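This structure is in structure tokens; I'll ask about it shortly.
Only a single protein chain was left out; the remaining protein chains are all shown in position.
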Amino acid sequence: MDFELRPVTPAGARLVELAQRHAADFATRADQHDREGSFPFENIEAMKQSRMMAACVPEEFGGLGVDSIHDYVLGINRLGRGDGSTAIASNMHIFRSWWTTRAWRAARAAGDEGQTAKLEQLLRQIGAGQVVICALISEAGTDLLHPLTEATRTDGGWLLNGHKIFGTMSPAAQLLDVACRVKDPHGGARRALARVPARGAGVEIKNNWDALGMRGSGSHDVVFKDCLIPEAELADGGRWGEYAEPFLAANTVVTMGLVGAFLGIAEAARDHVVEIAKTRRSRSTGRVLAERHSTQHAIAEIEIDLAAARAMLARTATVADAFFRTHPAGTVPLGELHDLSKDFQCTKFFVNRKAVEIVDRALTASGGAGYMSKSPLSRLYRDVRAGPFMQPFSPNEAFEYIGKVTLGLDPTIDL
Amino acid sequence: MDFELRPVTPAGARLVELAQRHAADFATRADQHDREGSFPFENIEAMKQSRMMAACVPEEFGGLGVDSIHDYVLGINRLGRGDGSTAIASNMHIFRSWWTTRAWRAARAAGDEGQTAKLEQLLRQIGAGQVVICALISEAGTDLLHPLTEATRTDGGWLLNGHKIFGTMSPAAQLLDVACRVKDPHGGARRALARVPARGAGVEIKNNWDALGMRGSGSHDVVFKDCLIPEAELADGGRWGEYAEPFLAANTVVTMGLVGAFLGIAEAARDHVVEIAKTRRSRSTGRVLAERHSTQHAIAEIEIDLAAARAMLARTATVADAFFRTHPAGTVPLGELHDLSKDFQCTKFFVNRKAVEIVDRALTASGGAGYMSKSPLSRLYRDVRAGPFMQPFSPNEAFEYIGKVTLGLDPTIDL
Amino acid sequence: MDFELRPVTPAGARLVELAQRHAADFATRADQHDREGSFPFENIEAMKQSRMMAACVPEEFGGLGVDSIHDYVLGINRLGRGDGSTAIASNMHIFRSWWTTRAWRAARAAGDEGQTAKLEQLLRQIGAGQVVICALISEAGTDLLHPLTEATRTDGGWLLNGHKIFGTMSPAAQLLDVACRVKDPHGGARRALARVPARGAGVEIKNNWDALGMRGSGSHDVVFKDCLIPEAELADGGRWGEYAEPFLAANTVVTMGLVGAFLGIAEAARDHVVEIAKTRRSRSTGRVLAERHSTQHAIAEIEIDLAAARAMLARTATVADAFFRTHPAGTVPLGELHDLSKDFQCTKFFVNRKAVEIVDRALTASGGAGYMSKSPLSRLYRDVRAGPFMQPFSPNEAFEYIGKVTLGLDPTIDL
Partner (left out) sequence: MDFELRPVTPAGARLVELAQRHAADFATRADQHDREGSFPFENIEAMKQSRMMAACVPEEFGGLGVDSIHDYVLGINRLGRGDGSTAIASNMHIFRSWWTTRAWRAARAAGDEGQTAKLEQLLRQIGAGQVVICALISEAGTDLLHPLTEATRTDGGWLLNGHKIFGTMSPAAQLLDVACRVKDPHGGARRALARVPARGAGVEIKNNWDALGMRGSGSHDVVFKDCLIPEAELADGGRWGEYAEPFLAANTVVTMGLVGAFLGIAEAARDHVVEIAKTRRSRSTGRVLAERHSTQHAIAEIEIDLAAARAMLARTATVADAFFRTHPAGTVPLGELHDLSKDFQCTKFFVNRKAVEIVDRALTASGGAGYMSKSPLSRLYRDVRAGPFMQPFSPNEAFEYIGKVTLGLDPTIDL
């Protein structure tokens, strides 16, 4: 019996099967992209061809029709086993179509034909592999609720100025979704999302991603200088600095995909070291590593942590599916959303931390072999460490958020 | 939204609702039984009246008809929130009817009328509240696979001699199921289960249970001296010292119930300390404890661990339900059973350890108040520590077992 | 070679040798006092006879002349191995004479004859075994910096009103040192220490200590109702709610003694379980527990933690000795005292936590035997859990304090 997580919908089953095939292929080039810090354009291309990139686009618009968060997360999870960089990059895009499909359903149900048509067009483009979206939400020196990139009024639209970081997937993107701040005419400020052509005027993708791990994710800085945004391409996201449905719902789901990717990295490390333990023989005794009590102990620690991480991710994703089906876009009660988000933050902290520990233990159990650059463990060890940094929330903010929600307090983080 | 575990069958829902009502009542006397080390006979009586004690007996025989392991575990879990001692004691009995019902189904399907009738009679007795069963499987100085209590041939049956420990529920039992060793005529030895009237000749219940916690569980020593067992009351359990379906299947399910109880203890501690944090005010500042960052941090640690423990128990119980439905009694493939058992041992180790840590953190977050005898936390801290000792397996054996199964080795523990 | 901590001064060597003899005796009655919740008056009496109670009184005044904090802590540590309750109770008293001797030296150096004579008299009384002192610093609902017990002006002195908790050693005390608040004529408030005869008017020792562990420590509530304090018996301790030398210096040293006691409890648990592992044989295999890999692993975890805990306590105590020798009473630079106190808080958190874990692991390694009330482990498990609650600081406050001092911020705790 195999205790890995399994899809719960037919469309999800197709996605997972597809993702596994991609992962086997991507794994053959993951070390090279890691070494070179190069972006795996060919992986993205292959996923356009296979419609993996349209995983959450309805079938009638050319996608795979995956609706379940649980199954979408498993798709990313399987990619993560092959190449973590590709997994987190494609997650940013695939999530956008899940979110767009959800918005399209709400628009259609509300009889808003203009919005329905607009969203349908985008979904068809994604379905056809013509559009890849990159989300730009992070900036240095502030958190996600308080973007400082500014959209200011100009004739016929807005001028965007600012400097975003962690532009994962930017090398292959046609569209950028940029979190920014807009001055409220009444004196306050609002959070907004601007949609910008990736190669348009006033946009500079810096091609400067160079990090400990996830080196193939293309997470470049992107700088905007007087970049003109048409009126219709800027969507309101609630008051600047305050939680609102779009912020909290989107970040819960997209980050759940990321957690799936990091779990996949841990699973790859576990499988690698179990294989080593079963096959590597001592030259002095002739016994395989697996026969040593210390190896058995180390493998057991990995199994326990992996079982816990899988169970937790599956449970949160299942709860999220039920929650978002009950509450269509635009109707989510914020208090309940904080409860769900708290539950997810428990999962995010736990799974990311356990994923780091699992790879660390796999290194230990490898007996030093995993420390060599030629071992995939040496890449997995660096890639998996990115998980806890993903916002929202990083570890210490997570404790504050979880504690406050549990205790019935205002969950705003004390920055 | 509340993230506690929920039953998945209608009968389970009735059981959980019933268990919650019992737990609220039992909680009012738990401290007193703990202080006195007295057995809660009145709790057992109340559960006979409500048919809680017949939870897993088919409805046609007077029970609640709970078939799902997941839901049976949740019933015990809810009892654990009110009184850990009562929960683990009743688990030993309730499991026996789950196991008997499973055997009865297999006997009926096999057309074995004699066995079917015999099991049906027992189930009807349990359904009517006439019989409580206590399992005696532990002995000092050996493990569960190697019982040293001996059943020797005599005219018309067997003579039983030996000294069992941890006879949880023995004060209220009519029947004792005693693991023992039988000499094989061909020179080997076999494991067997003898069924003995609790108040019969040659049986001495020592009334000597006196431990750190679980003080109301009546886990007395029971000594057998030339106790006569009729031929039909001794069931074979496979070769002595070797894994076999009855051993591994029964222990996986019954111990899962215990894990449910210990999770319930942790949940009670968590609820208690969250209530304290929300209501206790500093006399110097007037602020509630919840407003302190350190309290928020501590509560968050509890929430994370509790979410992980719940998810893991739910997932293993769900997998177990599917597994045992696929494989009726007597047909379970041993290799797959070891896989399931390994998965459960991950859960047992993890949930029991996290339960201990959750109560420990609740103590910390209580700021010293929980250390006083008048606080329920001081009982929960002692009760919850029993969890890791439950066999099979205690922590260090668990690592060896999990490691060996994962690595494809013979999972026999190196004693 | 034995890696236990060793005294560094001749007087300390005598103290440690004496404490070890007492501990061997006290251990024989520790379980009984624990069961009964009775105060070990006979232990206190024996320590008066042996001059253990006068450990830190100069030899010329009848004491053992132990000056080194390191060695005084080791004396308490050795007592802790025999009976934790007696160790923490006597620490409260023994510390007072260390502190008084330090004050006496400073008074003499300053030529303050009145103060010198007064302190000398007290030291002689302690040296003669006539006086035992109990410190009353804790109250419910506030922290040590903010006592709410109030001393108000009256003719010829003060009237004391308030309710103290954790009056460890109160049953055997002649004098109580009571932390209280005094209104400043200029509108503020000051912290003060009132010295009160334990059996005087207006003092009620409630005899109500009933806790999870440390059950023989007599840590009763003490209530003051219009208790008259002569002018000279109330000493100023700085502004209420603010750190000052007397508060921080005294609490660092006295709590170091407590940490020694908890380390001693862990050492007793370790010795007990190593003995069990070496001698208990399996009845089925005949092998001692020590031969099992899982036992070796568990013992190794204990050894590592114990070695770390010992090293840390020794280093902090050595640093503290150098520090307080360099800075006589009344001349301690507060910033450097915070640095030392931060270092000690690291030690307190670490050693107390490791002590809890060591006893927990000893329980696990005992294989269930330690869970029985007749095993000393079941007492040690409860006693050792008191450590983290000792103020200042409990765990979460400790993190805040350590973090703030390290980062150069005002270390006042955000209550």
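Chains: A, B and C, in written order; residue numbering restarts at 1 for each.
In this text, contacts are C-beta pairs under 8 Å (C-beta built on N, C-alpha and C of every residue); 3 or more make two chains touch, one makes a residue touch a chain.
On a predicted model such as this, the values are computed, not experimentally measured, just so you know.
Colleague: Considering the complete complex, identify which of A:167, A:260 or A:388 is in touch with the unshown chain.
Modeller: The single option touching the absent chain is A:388.
Colleague: Among A:20, A:142 or A:161, which one touches the chain that has been omitted from the display?
Modeller: In the complete complex, the chain left out is touched by residue A:142.
Colleague: Which of A:18, A:363 or A:402 touches the chain that is not shown?
Modeller: Checking the options A:18, A:363 or A:402, the one contacting the hidden chain is A:363.
Colleague: By the contact criterion defined above, which parts of chain C meet the unshown chain? Give residue numbers in ascending order.
Modeller: 1, 3, 274, 277-278, 290-291, 293, 295-301, 303-304, 307-308, 310-312, 314-316, 319, 323, 336, 339-340, 342-343, 346-347, 349-350, 398-404, 406-409, 414
Colleague: For chain A, enumerate the residues touching the unshown chain of the complex.
Modeller: Here the touching residues of chain A are 139-143, 146, 148, 210-213, 241, 280-285, 287, 292-295, 297-298, 356, 360, 363-365, 367-368, 371-374, 378, 381-382, 385-386, 388-389, 394-397, 399-400, 414-415.
By definition in this document, only the chains that are shown with their structure count from here on.
Colleague: Taking the mean of the C-alpha atoms as each chain's centre, how many Å separate chain A from chain B?
Modeller: Computed from C-alpha means, the inter-chain centre distance equals 41 Å.
Colleague: Where the centres are mean C-alpha positions, what is the separation of chain A from chain C, in Å?
Modeller: From the centre of chain A to the centre of chain C is 51 Å.
Colleague: Among all residues of chain A, which ones touch two or more of the remaining chains?
Modeller: Residues 293, 297 of chain A each touch two or more of the other chains.
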